[in-house]
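Excluded from the complex is one protein chain; the other protein chains are retained at their positions.
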Amino acid sequence: MNFDHINVPGKLVPDNYLQLGLAAQRSKQRSFKELLEKRKLPETGWSDEQIEELVLQLASLDSNNFPHKVGLGEREARIACKLVARRHYNFGHGIGRSGDLLEAQPKAAGSTLLARLTNALILDLVRGIGLSSCAGCFLVPMCTGMTLTLCLQSLRKRRPGAKYVLWSRIDQKSCFKAITAAGLEPVIIPCQVNGESLHTDINLFREKIALLGVESILCLYTTTSCFAPRNCDDIAEISKLSLQTQLPHLVNNAYGLQAKDIVRQLERANQIGRIDYFVQSSDKNLLVPVGGAIVGSFNESLLHEVASSYAGRASGSQSLDVLMTLLSLGRNGFQSLIQQRAENFIYLRDCLEKFAESRGEVVIDSRYNSISLAITLGTIAVDEKESITQLGSMLHMRGVSGARVVVPGQTKTIDGHKFVDFGSHRNALKVPYLTVASALGITREEIDKFFDIFGKCWHQLSQNKNESKTKTLPKATD
Amino acid sequence: MNFDHINVPGKLVPDNYLQLGLAAQRSKQRSFKELLEKRKLPETGWSDEQIEELVLQLASLDSNNFPHKVGLGEREARIACKLVARRHYNFGHGIGRSGDLLEAQPKAAGSTLLARLTNALILDLVRGIGLSSCAGCFLVPMCTGMTLTLCLQSLRKRRPGAKYVLWSRIDQKSCFKAITAAGLEPVIIPCQVNGESLHTDINLFREKIALLGVESILCLYTTTSCFAPRNCDDIAEISKLSLQTQLPHLVNNAYGLQAKDIVRQLERANQIGRIDYFVQSSDKNLLVPVGGAIVGSFNESLLHEVASSYAGRASGSQSLDVLMTLLSLGRNGFQSLIQQRAENFIYLRDCLEKFAESRGEVVIDSRYNSISLAITLGTIAVDEKESITQLGSMLHMRGVSGARVVVPGQTKTIDGHKFVDFGSHRNALKVPYLTVASALGITREEIDKFFDIFGKCWHQLSQNKNESKTKTLPKATD
Amino acid sequence: MNFDHINVPGKLVPDNYLQLGLAAQRSKQRSFKELLEKRKLPETGWSDEQIEELVLQLASLDSNNFPHKVGLGEREARIACKLVARRHYNFGHGIGRSGDLLEAQPKAAGSTLLARLTNALILDLVRGIGLSSCAGCFLVPMCTGMTLTLCLQSLRKRRPGAKYVLWSRIDQKSCFKAITAAGLEPVIIPCQVNGESLHTDINLFREKIALLGVESILCLYTTTSCFAPRNCDDIAEISKLSLQTQLPHLVNNAYGLQAKDIVRQLERANQIGRIDYFVQSSDKNLLVPVGGAIVGSFNESLLHEVASSYAGRASGSQSLDVLMTLLSLGRNGFQSLIQQRAENFIYLRDCLEKFAESRGEVVIDSRYNSISLAITLGTIAVDEKESITQLGSMLHMRGVSGARVVVPGQTKTIDGHKFVDFGSHRNALKVPYLTVASALGITREEIDKFFDIFGKCWHQLSQNKNESKTKTLPKATD
Partner (left out) sequence: MNFDHINVPGKLVPDNYLQLGLAAQRSKQRSFKELLEKRKLPETGWSDEQIEELVLQLASLDSNNFPHKVGLGEREARIACKLVARRHYNFGHGIGRSGDLLEAQPKAAGSTLLARLTNALILDLVRGIGLSSCAGCFLVPMCTGMTLTLCLQSLRKRRPGAKYVLWSRIDQKSCFKAITAAGLEPVIIPCQVNGESLHTDINLFREKIALLGVESILCLYTTTSCFAPRNCDDIAEISKLSLQTQLPHLVNNAYGLQAKDIVRQLERANQIGRIDYFVQSSDKNLLVPVGGAIVGSFNESLLHEVASSYAGRASGSQSLDVLMTLLSLGRNGFQSLIQQRAENFIYLRDCLEKFAESRGEVVIDSRYNSISLAITLGTIAVDEKESITQLGSMLHMRGVSGARVVVPGQTKTIDGHKFVDFGSHRNALKVPYLTVASALGITREEIDKFFDIFGKCWHQLSQNKNESKTKTLPKATD
């Protein structure tokens, strides 16, 4: 719907007034044209109105929105509930086709455009923040774990005889289950413990490769973003190893796009070695609701193998979220989120160090982790182990989410594999600790509030501890 | 936000007027209470306002919507774009936890409620339409194909040594790729051709089991809803075979919930035999946007194995769509959709038979298919094969979607497996045909329009054919 | 935002798929062009999506929505609350200018278009339902009463020396206060009572004109739609009188557009006599929220006098409501509402007659009222007057709104004028009665429910009455 070739009668509006209005609209049309033709992220964000207009324009290209549609198939993207149609801007057909996420759908030109434009903008974003060698990437409407599984499945098609996945230990369930879900055999490579800090054990990787034989190994599998005091894996060295041994290398970059350090390492690792896929969640890196992951690669043809492993047509809802968010932020908006996160990380670290110092604790050195921080809980825990876990629950009840308390002695078995001291990414943890993160979107106000609450809880636990020297510890109440 | 314990001053509104308003709201509260406590689908649909109020109430239980939240974790469900937050009613945390789709999330009581309530309503619906033995079911935010893969993956955990999947041929890519995606080996069991109608070849299943050995076989894999002239697989007989051999049985029930015949067969097959999982798409059966599938089972503990194979936290968007749709329709609304579909199937078949008769064609007998119908295209195609595929494109350009033209001679290779006469579910197809379906939501008006357009296209092709006897066939234009 | 002159890259979507989508959009563009160029109500209603797109297109022509606006004035249509902007589709400038509701605004081409297009569609509607001589009409964003005042004020500019308004009595406050609000002097002409039915007393009008003198009289003022047993005023005769005496004639046609009888009389009255303005509410006739009125005239220049009496710029919210509603209904939708109303009136009358007959009551003959009906409450009231008013409250508490109970003896003084038996439009009412109406949008289901409730209340009152013969009447409870 547009005013081109319409002779609006002067009875409705004087022509000179109208012309001024039409002129003002031309810049909107220009940015729309540029977006479609250049497929680049706009520098500054679009207004809500402009975003919704774009999205509705795209949706109207899908056959379920044709005024005179006649649907004789088994899938016609009919939407029974008007509210549901509205919240999806009338998109119903999903993305991809016949088991290829990147294929176009004849019934749904708009959904096709939506999915591909979104992928193009993500690529432009990813390149812009430092991954300039990135050859392509696309959004998968599944969580990071399932998307890692998808990558493993498509690697298996290339290496059908291989069954082992060499995996640098990180105590996060999903990325481990990604291996077993694919029916593959994880080989856990423990981290090296330097002080309390955890680093990739390259030598152990080498030994395992020698031991198992290259042919039986599907790939090397590393992780960047993680909870302190574990550090980002040494992906540069693993990439070199991958290149030497011709073993594929899969990187779990869960929330690594938000950290410049990690992005830099990824780019460099690819230059000096080999990375087949790096996978990240859309929610943590782009601040959309949970539900999608982004597969990136430095080799475009590798991507198609993953895309064509998805068996069926997929939800377009995640593409819609990402497209709207990227247009809303623009490149500048995203850059400033990244910048603020980095600044808040330093602020959080400084505050945490002050907090630790005054209480006889220490912020564990994990210099290759620029998102998460760990503070020891040695003093508060000396004689009352229970109080440590209580600390976590006290924080939670006071509105603090995401602060994790890790205590020694938690053993967990996942799909038959036993993890001693689960949560600490290592065996033989001695001192309990608490982790906090400066993730994308965090505000300085939140950090301040956190220390206010943390201080109060600490104080209360200290008192309880002193009191408990003579009597039984009472339950903390809120 | 509610008026309980609020003394609304008479200066704002006279108390007797207010009381009348409050009384009227009580029925809304009653239906809310009943929904949560009984977890049953309401008989009549809810109003849009009531649905949105429920959904917003649930979302406000998630920590990202707490007024005084302090987020120190790596995932805090922050949503950057207001429009995105709005279209998700502020849900951001997704569903499931740590790689189990059915687990509760401490940060997200509302999302947990959303997911579980949706599953409860689906179960109530499924039982109500005839699957009274169904023990449980849950929504997976992935397409049907990927969900079938998930089921295969969880079966593999039970039977790690088995690698073959015995699959009754159906020419639909996704359900086949579901096998290869899981890294398993498909064993294709061709259908028996009786007349032009296709039926499950039970004996061949038996032979293959004997040949390969039960231990090496992961499961039997059948399909209910499909394009004519293939019929619904004989799931009763396969179920008996499954019970005898103790081989798991997986049913691809893609759009079978909408057809009473299929539902009846599923229920009966389970009574006399064994079905481990039956999987169906949410979009085709519940008229929501593409993106979800429902796994059902007659054994609740089997479901948990599938749910815990999903590696990560999943999108809640599909649960939201299904919940809103089910509440909007109510049981009566859904029943009447099913009823209309059944009536429209009969209407479509009758019209198609009349159309066929007057043109020397025939509607192929596929009596065990109550959704899709096939009409031969023998006369129009005798000397001009090209005109058949042209028919498909002519229909498409005139707004008809979903009518498929199948011609002999299309060979396709999927993941290394060759399918002769792809699209026809069989080898050695002789007569081309066209399929049409009466799927959920179709209207009589659409059927009438279709025959109007079909007739015109047929007429044009007939003329072209006659003309082409003397000269070269011109391109049909629209 | 549109796809013209944009080279969408094949990488985003295959061109043939795109073309199909674009072709489907052309019909939308055609209807948009036709609407603006012909300014006629579409035959069939538009979809919600199309309506919103139109409205947003218009809004984007207003200067407050220009991307690079620089506002240095005192009124720049800034909107502080995003929710408010959204619900007004970003319209902020209102309509009219410098005290003329029909003038264009240089800052707001879109709002100007909105207002004028709405007026054009109303005119087309009004002509289409039978007022073919109507020369123009426009929406005033004030209630009917204030709009009647506005008409009186503009008549006064023409006849500054006149102060009396001759008004056929109807017991509705607003239309009477419309006279006093303008600082004019009402002269009340009681109705003739024939049986219990009320008719315009033409002779008394004549006598008053003779008595007061034409020069001192501003206008004759009649009412069409009203509560039974008052009938529609005899506007044909009053129009003739108006023509003879050269006195202006103002018609309060509050909810008369919905009734064919009234529309027919208006058209005829103008042909044989004189009507200056007829005024109707937008909410009752077009089913929009309360807040607007429509002034119609058979003489276009008279309209401008009214429009230019509005001192200031007005709300555009009512125009938006009416435009959206008219486009949503289309001519057919509105016609079918009118048709249903007429049928439901007959149904309501028949039910009411049956109800009356079986209870010894009567439906009062008011044949020139085709909307409202009155049933006597003679038997129920014989010895317990209180029970009559109780009936009204019982109905109200059971969800019945709009049923009015009228009892003798209510005297009311409005702006110094005393109305005996207020509510009955007459003095000396003897038998109490209840009125019900078949207004636009009523459903047969509502009528059935009403009689169900009415019957129960009647029964309860009858019992109370019988019981009260021996003891004190208890309070009815719900």
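What to note about this one:
Note that the chains take the letters A, B and C in the order they are written out, and that residue 1 is the start of every chain.
The rule is short, and it goes like this: a residue touches a chain if its C-beta (ideal position, glycine included) is under 8 Å from a C-beta of that chain, and two chains touch if they have at least 3 such contacts.
The structure presented is a predicted model; accordingly, all values stated were derived computationally and were not measured.
The hidden chain makes contact, of the residues B:L117, B:V295 or B:L326, with B:L117.
Check C:I238, C:L286, C:M394 or C:V407 against the missing chain and you find that the one touching it is C:L286.
For subunit B, the list of residues touching the undisplayed chain reads 1-9, 11-14, 17-18, 20-22, 24-25, 27-29, 32-33, 36-37, 39, 47, 49-50, 53-54, 56-57, 60-63, 65-68, 90, 104-106, 108-110, 112-113, 116-117, 120. One chain of the complex is left out; on subunit C, the residues touching it are 48, 51-52, 63, 66, 68-84, 87-89, 91-94, 98-99, 106-107, 141-146, 148-150, 153, 156-157, 160, 173-175, 177-178, 180-183, 225, 227, 254-255, 281, 283-284, 286-292, 309-318, 321, 324-325, 328-329, 333, 337, 371-372, 396, 399-404, 415, 436-437, 439-442, 446-447, 449-450, 453.
One rule holds in what follows: only the chains that are shown with their structure count from here on.
Placing every chain at the mean of its C-alpha atoms, the farthest one from subunit A is found to be C. At the centre of the protein atoms shown, by the Cα-centroid criterion, sits B. Rounded to a whole number, the gap between the C-alpha centres of subunit A and subunit C is 57 angstrom.
Chain centres here are Cα averages; for subunit A and subunit B they lie 29 Å apart. Subunit B and subunit C have Cα centroids lying 49 Å from one another. Annotation for subunit C: residues touching 2 or more other chains are 20, 24.
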